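In this view, the complex is presented without one of its protein chains, the others remaining in place.
Should a chain be cited, it is by its letter among A, B and C, assigned in written order, with residues numbered from 1 in that chain.
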Amino acid sequence: MPFIPHTEEDIQKMLETIGAQSIDQLFDEIPTHLRAGALDAIPPARSEMEIMRLMSDRAEQDSGALCFIGAGAYEHHIPAAVWDIATRGEFMTAYTPYQAEASQGTLQLIYEFQSMMTALTGLDVSNASLYDGASGLAEAVLMAIRANRKSKSKRVLIAGTVHPLYKKVVNSIVHNQQIELVEVAFDSTSLTTDVSALAQYEGEDFAALIIAQPNFFGTLEDIHQLTDWAHQQKMLVIGVVNPTAASLISPPGEWGENGADIAVGEGQPMGIPLASGGPYFGFICCKQALVRQMPGRIIGRTVDLDGKEGFALTLQAREQHIRRSKATSNICTNQGLAVTAATIYMSLLGQEGIERVARACHANTNRLVGLLSAVPGVEVISTGPRFHEFVLRLPKSSRLVLEHMAVQGVLGGHDLSDTYPDLENCILVCVTETKTEQDLNGYVNALEVSLKELETVEC
Amino acid sequence: MPFIPHTEEDIQKMLETIGAQSIDQLFDEIPTHLRAGALDAIPPARSEMEIMRLMSDRAEQDSGALCFIGAGAYEHHIPAAVWDIATRGEFMTAYTPYQAEASQGTLQLIYEFQSMMTALTGLDVSNASLYDGASGLAEAVLMAIRANRKSKSKRVLIAGTVHPLYKKVVNSIVHNQQIELVEVAFDSTSLTTDVSALAQYEGEDFAALIIAQPNFFGTLEDIHQLTDWAHQQKMLVIGVVNPTAASLISPPGEWGENGADIAVGEGQPMGIPLASGGPYFGFICCKQALVRQMPGRIIGRTVDLDGKEGFALTLQAREQHIRRSKATSNICTNQGLAVTAATIYMSLLGQEGIERVARACHANTNRLVGLLSAVPGVEVISTGPRFHEFVLRLPKSSRLVLEHMAVQGVLGGHDLSDTYPDLENCILVCVTETKTEQDLNGYVNALEVSLKELETVEC
Amino acid sequence: MLIFERGVKGRTATAQAPLVKAEATDIPDSLMRKNKAALPEVSELQVVRHYTNLSRKNFSIDTQFYPLGSCTMKYNPRGAHRVASLPGFLNRHPLAPESYSQGYLASVYELQEILKEVTGMAGVSLSPMAGAQGEFAGVAMIRAYHEKRGDHERSEIIVPIAAHGTNPATAVMCGYKVKEIPVLNDGDVDVEALKEAVGPQTAGIMMTNPSTCGVFERQIEVIAKVVHDAGGLLYYDGANLNAILGKVRPGDMGFDVLHMNLHKTFATPHGGGGPGSGPVAVGERLLPYLPTPIAGIEDAGGEPDYCWLGEEALPDSIGRLSAFMGNAGIILRAYIYALFVGRDGMQRVSEFSTLNANYMAKKLADAGFDLAYKDRRATHEFIITLSKQAKELGVTAMDFAKRLLDYGYHAPTTYFPLLVPECLLIEPTETESIDEMDGFVDAMIQILKEAESSADLVKGAPYTQPVKRLDDVKAARELDVSYKP
Partner (left out) sequence: MLIFERGVKGRTATAQAPLVKAEATDIPDSLMRKNKAALPEVSELQVVRHYTNLSRKNFSIDTQFYPLGSCTMKYNPRGAHRVASLPGFLNRHPLAPESYSQGYLASVYELQEILKEVTGMAGVSLSPMAGAQGEFAGVAMIRAYHEKRGDHERSEIIVPIAAHGTNPATAVMCGYKVKEIPVLNDGDVDVEALKEAVGPQTAGIMMTNPSTCGVFERQIEVIAKVVHDAGGLLYYDGANLNAILGKVRPGDMGFDVLHMNLHKTFATPHGGGGPGSGPVAVGERLLPYLPTPIAGIEDAGGEPDYCWLGEEALPDSIGRLSAFMGNAGIILRAYIYALFVGRDGMQRVSEFSTLNANYMAKKLADAGFDLAYKDRRATHEFIITLSKQAKELGVTAMDFAKRLLDYGYHAPTTYFPLLVPECLLIEPTETESIDEMDGFVDAMIQILKEAESSADLVKGAPYTQPVKRLDDVKAARELDVSYKP
C-alpha cells in the first residue's frame, strides 16, 4: 500500500479500539447501493521506478527545441538556488499560514515578496499573489469597479493591445456580474494604442482603463499620456506589466502625473519555469488607498506578546473564509510555492541583476531583428521601441513556416494570424537573455530553410 | 565577483580597521618575485546560465544508452526522496561533526548507518565509511594484518575471483608497507574459487584470506567451505560483498562455522548514482573484538550532561588527528554525503525492499540468460548459481561487438579479454531490476544485429 | 531580520545575471525607469542562508504531524515532485506546438480519464487553478446551462450553513444570490428547510459530502431529488473527496458537477498556501460548458495523437480561466500520484483516512474530550468541541491549538465549521501512522491536565516557536505590508 503505513497488526489494533469489525463497517452510514464498483478505467498501481521510466520518456518527447515563443510566458535563466531552496520540505509541504507562530518562514517570505513587488511596480502595497496574470487582471477589474468612488459604471475600457488570452479570461470571470469590457482599437501600423483612439470615449463613464506595458506585441506604449487621459476621465488606471521589463522601463507607479492605480501581471518571469503554463503566479499592487479592496491574502508585520517582530495574515475581513458571500473575491489559495521561488529569484538578482536580464533580452531581440533584415521577404512590422518581442510578417503561410521550423528544432514564434485578421501571416517572436549568437543564427537558418522548402513545394 | 560579497565600501572599511592601504599589502610577507602572473590557461569567468548551457550539452553527449555494464557499479532505482533529503543544506554543507552538539543530525544518521550495515552484513560493528570498496579492501588488509594475533605474516591470500581493479588498488596502497598479496587461482570452468586450489597454501602463514561473494563474475562461491578452511589455517576471513545481494544470500556474519571476520564492499548500490564512478562509499564491518583496529571514523551513542541520549565521534585515539604517525590509517574524511543517501535508501527499502530488488535483479539476469540461449554462437559460460552478472562468450571480437552494440545505444557489458587471457572474447553482463522485458529484447536485438554486421564485414 | 536589511548598496550575486550590462539606447528616456527598484542587494550565500533559515521557521508535513481538518495534509510523494521536475516538462512552453507536447498531453488526457472514472462523471476539465476557481467554473457552468435553456429566472444558489466560505463567495461571483439553509444537530442538512427553500428561482445547491461536520450526508439522495425536481443542479465541493475516494462516487450520488482539490486528494504539495489545482468534472448535461482547454485524442490508428480542445471544439464553453491551461505542474503531480496509487489504491485512500479518523476520535473521546457528533461515524475527519473546557477552565480551542505547537504538532483547524462552538476539526489522513496519532492524543491529554492545573500556562502558549502569539489587531490597524527602506 504505497504511502499507507498500516500493518495488519495496526489495523486490528485500531479496529479494536474503535469497536468495529472491519474497515468496511466504518462506512455503514453510506447506502450500500451507492458504493463504487471496480474502477476499471484506472490503471493498476506502479512503482516509482516504473513511473520514472514512463515519464522520463514522455518528458523526452517534449524536449529539445530552441524556443522563441513568448506571448506571456518567458524563458529565463533560473538560478539553481531558487528551486533548491523553494522546494525544501518546510516551504513546499506547509499549508496556508493559519497558525502564524508555526509559519513565520512563509509569512516573512511573503511580506518580503510584497515589498519586492511594490519596489518593482513603484506602487504602495501588494497582496500575496493570485493564480496567474490573466485571472489577476480579472480580479483587478472587479477591484477597480468596487474601488472607483467617482464612477458607478460596470464598464471598463481595455486597450486592444492587451494579451488576447487575458481578455478572454477576464471576460469568462467577470461577465456573470454584468461587467462589460470595451475594447479600444489599436493602431495597426505602430501596434500601439493611439491616444487619439480614446477621444470617442471622452465623457463616458468607465470604471477603469487597462493598458499593457510592454503590450502584447512587445511594443512600448505611451503610458504617460494614456494614464493622464484616463485620470482626467476619472477612470482608474490598471497597468498590465512584465516584472522583468519593469526594472528597465517606467514602472506603473511612475506613469503620468500620478501613476497607475493598480498594477497586475504575470509573475512567471521571476524564476518560474515555463512548465506548460503553470503554476505561475499573478501579482497585484495598488495605491495605499485601495488596499481594502484588494482580493486575496495580505501579510502584515506586527509584534508578539513580548513586543518581538512577527508576521501574520491581515485584513482577513476582506476574505471569503470570514466574509463569505460579501468577500472581495472567492479566492482562497495563492500561489505560495511560486511566490517563494520568485522571492528568492528577486533577492538573488536584485535591481541590478533583473535590469541586466532585461537589457540582455532587449539587446538580443534587437540583434535578431537586425539579422532578419537580411532575410528576403520577411518584415519586422513592429518598428517602435520594444522590449523583448516583435512582430514578424512572413511571405508564406505562418502556420506552415512555423511547422517547418519546428521540424528543425526551432519554435519560431507565436502565430498571430488567427487572432488578428490584420496581421495575416504574422508571428510574435521573443528573444530572452538565454539566447546566444549561435541560437540567433540558428533561428535565421531555420527560417531560411523553411521558406526555401515552402518555395520548392509550391513550384 | 561571484560569491564574494564585498562592496568597495566594505573593502575600504575593512582596510581602515586593519590599517592597511590595499589588499595587496596584506601579502607583503611574500617575496614579490614569487607572485603569480596572469593565469592565461584558465578561461575567463562565466555566468551560471552560460555554465548550465555548456554543461547540459556535455551531459547530453554522455546520455541515452541502455547500460548492461556492472563490474562493480550498479544501476538501481534510487527513490526520489533519497537525494532530495540528502542534499538539504544542513546535511550537504556541514563539515565533519567535530562539534557534536551542533551536529547531532549527521551523528545520529551515521550511527543509524553503522547499525544498518551491521544488520546487512551480520557482523557486530561498522565504521562511518571509507572512500570506496576498493580502497576499503586495502584498509581491511592493513587491519587484518594488525589484528591477527595468531599470525605475524605480512602476506594475505586473495581469491583470483576478486574484482581485478580492487586487486590493483589494494596493491597500490599496501605495497609500500611490504605487504604481499598472494593470488589463489580460480577454476576457469566454474569461475569460482575451488577449495582444492587452497590446499597448496595449507600450513603457510597468511594473515587473512580474501573472498568475494558474489565474485567478480557474478557467480556464488562456496563461502562456507572457504571460510572454515581459512579459520582452520588461523587466517582471518575478509569478505568482499555486494550489499544488495547480502539481503538475499548468506551475509558474511553467517559464513561457515564462525562467520567472516571483516566484511568490506562498495556501498554504491545503496542509493548512489553511477555518476562516472563516484563519490561512492566503502563500508567496513567486523567482529566486536577487532573494533579498535578499525580505520576511520566511528560514531557512538552516549549521554549528555542531563543524561539525554546523544551521539559523538568515538575511539578517536585510533585516528590520525590524535595518533598522527601511529594511527590505524591516514584516512580523515569519510564519504558522509553518500552515506547520508545510503542511510535514507536503506530506510526506505528495508530488508523487504532490498530483497525484492535483489530478487528482481536475479530474475532479470536469468531471463536474459534464457533469451541468449536462442542466439546462435554465443555462450553463457558462468553456469553456477549467480547473482546479477554472468559471463558471455562471443563468437567475434568482444571489443568489436561491444562497439557495434554501443552504436545502437546498448552498452552490452564489460570486456574481460584484456584482463583474463583465458576468457578471450568474453564479456561480463549485468542486469538489474531497472531493466524491462523490452530492454532485454533490445539487448538481444542489438547483439544479433552486431554479430550480423560483423559477419558481413568479414565476408 | 528582513532580506533587505542584510543588503548593502552595490552588493550582488554576480554569477546570476549576464556579466555584461547591455545598452538600451533605442528606448526613449521618457519610457525608462527613473528610480531603481529598492530590491535586496545581497550575496548568493546570504540569500541561500536567509531563506534556508526562514524555511526552518515553518511547520510542514515533512517535519510534523499536521492534522489540519478540511485540508488533507497527507504525504506529498517526492517521486511525483521529481518526475514533474524533469527538464522536458519544466522547459515546455505552454504555446509550444502539439508536436512538442505529446508527452505532456498524454499525461493530461489520462488524468482526465482517471478523474472521470473515480468521480463517476462524464467529462473533466483540468484548467481551474484552485478549488475556488473550480467552484467558480462549476457554478458558471450551472448558470450557462440554465441560460442556454432560456431559463433566466434562476437567481439563487442554496448553501448549507456549514459550507466553506468559498461556496457563497463563488455564487456571488457568478451573479447569484445565496440562500443558506440550516444543518441539523446530527450534522445532516435540514431537508425540510431545503424543501421550503427550493423553487423556480433555484439554480442549484453547493454541498460537500461528507460535510464539513465530518459526517456523511445520509439524505443525499433525497436532497438530490428535491433539488432536481425544482429544476436546480447539484454542485459537489470536492474539499472532502479524500473521505470517499473510490468508495462512493459523486456522480452516483446525484451530483451534476464537482471540483476536486488535487493538492488535497491527490497529494500535491500545498506550498505554504498554493498552488492548488481544482479540476471540474461534470455529468452529461454540463459537458458542453466545460472550461477550455481540454486534452483530446485523435485516434487515427497506431499511436494516439493528442491535441488541445479549445473554443472551436467547445463553442458553449464557459471559456478560459487562465492564460494558458491551469497549474500544469500540479496536474502532472496529481497524475503521477494516481499512477502510484492505481486502481486498487484509490479506495484505500478513503478507507485508511477513515480508519485513522475514527481511531483518533475514539481515543480522544475515551480521554474525555467531547465529540461534536458522537453518535455518528467519523469520516476522514471529525470534530471535537472544547466548550466544556472553555466554560469550566477558561481554556479555549485556540489555547489548545497554540499549546499543541509546543508539543510539536500542527494544530487542527480551529473554529470551523462555524456552527460548532470551540471546535477543533481533526483530519489525520491515511498516510499517518498509529504512532503519530497516539503521540497527538497523548499531547491533548497532557494539555488537558495542564489546563486543569495551570490554565495560564496553556493560555500563554506557544513558547517554543520563533514568536509568541501575535498582535493581529495592531497588524490590521497599523498596517505594515511592505518594507520601506
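FYI, contacts are C-beta pairs under 8 Å (C-beta built on N, C-alpha and C of every residue); 3 or more make two chains touch, one makes a residue touch a chain.
Predicted model, so just to flag it, every value in this text is computed and none were measured.
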item: Displayed chains contacting the withheld chain; value: A, B, C
item: Residue, one of B:124, B:228, B:379 or B:453, that touches the chain absent here; value: B:124
item: Residue touching the undisplayed chain, where the options are B:79, B:160, B:218 or B:239; value: B:79
item: Full-complex contact with the absent chain, from B:403, B:424, B:437 or B:455; value: B:403
item: For chain C, residues in touch with the removed chain; value: 6, 8, 11, 15, 43-46, 48-49, 52-53, 56, 61-64, 75, 77-79, 340, 431-433, 435
item: Contacts of chain A with the absent chain, listed as residue ranges; value: 1-10, 45-49, 79-81, 84-85, 89-90
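Note that only the chains that are shown with their structure count from here on.
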item: Contact graph of the chains (line, ring, star, complete, other); value: complete
item: Distance from chain C to chain A - Cα centre to Cα centre, in angstrom; value: 21
item: Chain B and chain C, separation of their C-alpha mean positions in angstrom; value: 46
item: Centroid spacing, where centroids are CA-atom means, of chain A and chain B in whole angstrom; value: 47
item: Sites on chain A at which at least two other chains make contact; value: 48, 52, 77, 79, 85, 87-89, 433
item: Where chain C touches two or more other chains, by residue; value: 13, 15-18, 42, 44, 48, 52, 77, 79, 81-83
